[in-house]
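Written below as C-alpha cells is the structure these notes are about.
For this depiction, one protein chain was excluded, whereas all remaining protein chains were kept in their positions.
Going by the order they are written in, the chains are A and B; count residues from 1 in each one.
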Amino acid sequence: MQMPDKKKYFNRNFLYVGTLIATVILIPYFLRNDYYLHVLILIGLHAIIVLGLNLLMGYAGQISLGHAAFYGLGAYTSGILTVVYGFHPVIAALIALLFVGIIAYVVGVPSLKLKGHYLAMATLGFGIIAGIIFNEMKFTASHLDLPMGGPEGITDIPKLYLIKYNLNIDQILSLKLSDITGVSQVVPNLYAFNIVLDNDLKYYYLVWTFTIVILILSSNIINSRVGRALRALHTSETAASTLGVDIQKYKVSVFVISALFASIAGSLYAHFIASVGPSSFGFHKSIMLVVMVVVGGMASIWGSIFGAAVITLLPEVLHVFEDFDIIIYGLILMLILIFLPEGLTRGVIDRVKGRFFK
Amino acid sequence: MILKILDLSIDFGGVKALQQVTFNVKEGQIKAVIGPNGAGKTTLFNLITGIFPPSSGGIHFDDVKIDSLKSHKIAELGVTRTFQNLEIFDNMTVLENVMVGRHLRSKSGFFESAVRSESTKREEREIIESSLDYLDFVGLSMRANDMSASLPLGFQRYLEIARALASEPRLILLDEPAAGLDEKETEDLMGLIRKIRDKDITVLLVEHNMGLTMEISDEIVVLDHGELIAEGTPREIQYNKKVIEAYLGEDDVST
Partner (left out) sequence: MTFVDQLLQFILSGITQGSIYAIVALGFTIIYNSTEIINFAQGEFVMLGAMFMLTLNITLGLPLPVAFILSVIAVMIIGVLIDIIVISPIKKPTQLSLIIITIGASIFVKGVAMFVWKKDYHAATPFSGEVPISIGPAAITPQALWVIGITGTVLIFLHIFFEYTNTGKGMRACAINPRAASLLGIKVKRMVLISFGLAGALGAIAGIIIAPITFANYNMGLMLGLKGFCGAVIGGLGSVPGAIVGGFALGILESLGAGLISSAYKDAIAFVVLLLVLFMKPTGILGKSESKRV
C-alpha cells in the first residue's frame, strides 16, 4: 500500500512558501518608490483578511457580506485605545483581538444557524450597522482638542512600536550631564534601544511576516482534522453531522477565526495609515473582500494572496481611467463569474492544462 | 437490546409519515426494515440519527434516550449511517472521505491543527493508517487517492460504508445499500454486511432487494404507510398475509 500524497503535499508547500518568502524579501530592492511599497503593504493586509474569509466561504461554504466590520472593529479599537486612552499599540491590538472575537461569537451564533441567502442578509445587516456606528460614534478626552470619531474618524494614531523611551540619560538622572562634562554630544541616549516601525520598509516586512504566518496556519488548518470537518459540512451538513461533526460549533469557530484575522489586519492598518475613517470599512469594502476571495478562487489558499493582489492593484492600475474604474470593476467581476467561476488562479490553470495536457 | 423504538410518530404538515412504530434491535443482529415506497423507511432512519426530531414517541440506544439529541451527539454514542441518495464529500479524495469518518476518534482542535503540534502530527498519521484499513476492509484501497466523485456508484456506496465504519460505531444504519448495484455487486455486498456483523457491529438496513434482505437478515420489520404491519424472521415475513397484501397493492399501482 503506497502512502498517499501527504509527503508530496508538504514538499510542494515548502517550495511554495519558500518562493513566497524569497519574493517578499526581494521585492523592495526592485522598487523605485515608496508608493509601491504602500500598495504592497495594503495587499498583505487584504491577504490576511481574505485568507480568513476563504476559510469561511471557500472551505466551510458559509458566506459573510459584512467582514469589513471586523476589519474596522480591529482598526478602530486599536486607534481609539492608543489615541484616546494612551495604550501601548501591542496591548491595544490584543484587546482588539479579544473584543472582535467576542463580537464575532455573539453575531455568529445566531447568524450561522441561517443558510444561504438568509446568512448573507444577516451578515450584510451586521456589516451595515457596524458601518453606521463607525460613522456616528464620538470620543472625547482631556488631551484631545476636539472630539474624535464621526465621519472624520480617528486621526493621529501613533506608529507601531515595541519599545519607545522618550527619555534620555539626562532626564533619568535628573541632572544635566552636559553641565558637568561640558560636552553635550556624548550624552548617551536611550533612543538607540527603541524598536519603532517608523518607515514603510520595516512595516512592509512586519505585515508580510503576519501574512505568511497566517497563510501557513490556514494551510495547516485546511489539511487537518478540523479542515476536513469544515470541507465535509460544506458538501453535506447531514453526512458530516452523522459522522460526529458538531456543525454549529465548527461554523461558529471558523467565523470567529476569520474575524480574528480581519482584526489583526485592522490593527496593522490603523498604525500604518495613522488614521481610520468609516468609509474604509463599509458595505463596499465587505463586497470587495468577497470579490477577492472569488477572484483568487474559492477554497484556494494561494488564490487568496492572488485575489487580494489583483483586486488591490486594480484600482491603482485603473486610476488612469479615473471615473471609469468602477465600471471596469463590475465588468471584471461579471466576466470572471461567467467564464472562470473557479476563480482566476484555478480557472486559468485548468484551462491551460485542459488545452495542453489532454 | 441495543436499540428500542417505542410508539414513534412523526407528521409533516398533517401527513403522518410514521405512526406509533414500535420495535427493538438486538445487539449483534442484522435487522432489515422493508416496505413499499413511501412506507416511511428513510424517515425512520432520519429520526434515529437525529436529522429531525419525532413528533412523539421515544428512541433509546443502549437505554440512553436519543430522540431529542442532535445528530453528532447520536454519532458520538455509536450510531452512524449511510444514505440512499449518496452523501459523498465530492470535493475530497476517497481517503479524505474516510478520514472525516475518524473525526470522533481524534481530537485535535483548531489551535493544535494550525500550529501542527507533535500530537496532531501523530494523530494525523494514525488517522491515515486506520482510514486505509477501512478502505481495505471494503476493498477500495486502490482508489484511495482518487477524487471521490470519480468513483462509480457501487464504489460510492462502499465508500459511505467505509466512512461510517471509520467512526467505530456499535450500530450502523444502511439505507438501501444495494440500490443501483448489479447481481454480482449485490452478492459482494452481502459478504461485506456479514463481515460488518462479524466485527460485532449491529446492522439495521433498509432495502428494496428482497433476495438480499431475506438471505442475510436475522429479523425483518415491515412498514406500510408509516405503520408497522409485521415483524419476524424472514420466513415468517414471507408468508405474512398483510405483507403480501401491502406489496401486491404496490404492484397494482406501479404496473
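Keep in mind that, in the parts below, a residue touches a chain if its C-beta (ideal position, glycine included) is under 8 Å from a C-beta of that chain, and two chains touch if they have at least 3 such contacts.
Predicted model, so just to flag it, every value in this text is computed and none were measured.
In the full complex, the chain left out of view touches A. Touch with the chain omitted from the figure is made, among A:I129, A:L144 or A:I163, by A:I129.
From the set A:V291, A:V310 or A:L344, the residue in touch with the chain omitted from the display is A:V291, counting the whole complex.
Touching the missing chain, out of A:V17, A:L37, A:V90 or A:L114, is residue A:L114. Although one chain is hidden here, its contacts on chain A can still be listed: residues 57, 63, 65, 110-111, 114, 116-118, 120-122, 124-126, 128-129, 132-133, 136, 283, 287, 290-291, 294, 298, 323-331, 333-334, 337-338, 341.
The definition used in the following text is that only the chains that are shown with their structure count from here on.
Here the spacing of chain A and chain B, counted between their Cα centres, is 44 Å. Touching chain A in their complex are the following residues of chain B: 49-51, 70-72, 74-76, 80-81, 83, 87-93, 95-96, 99-104, 106-110, 113-116, 120, 123-124, 127-128, 132, 136, 141, 144-145, 163-164, 167.
Of all the residues in chain A, the ones that touch chain B in their complex are 1, 3-6, 217-218, 220-221, 224-229, 231-232, 234-236, 238-247, 253, 257, 299.
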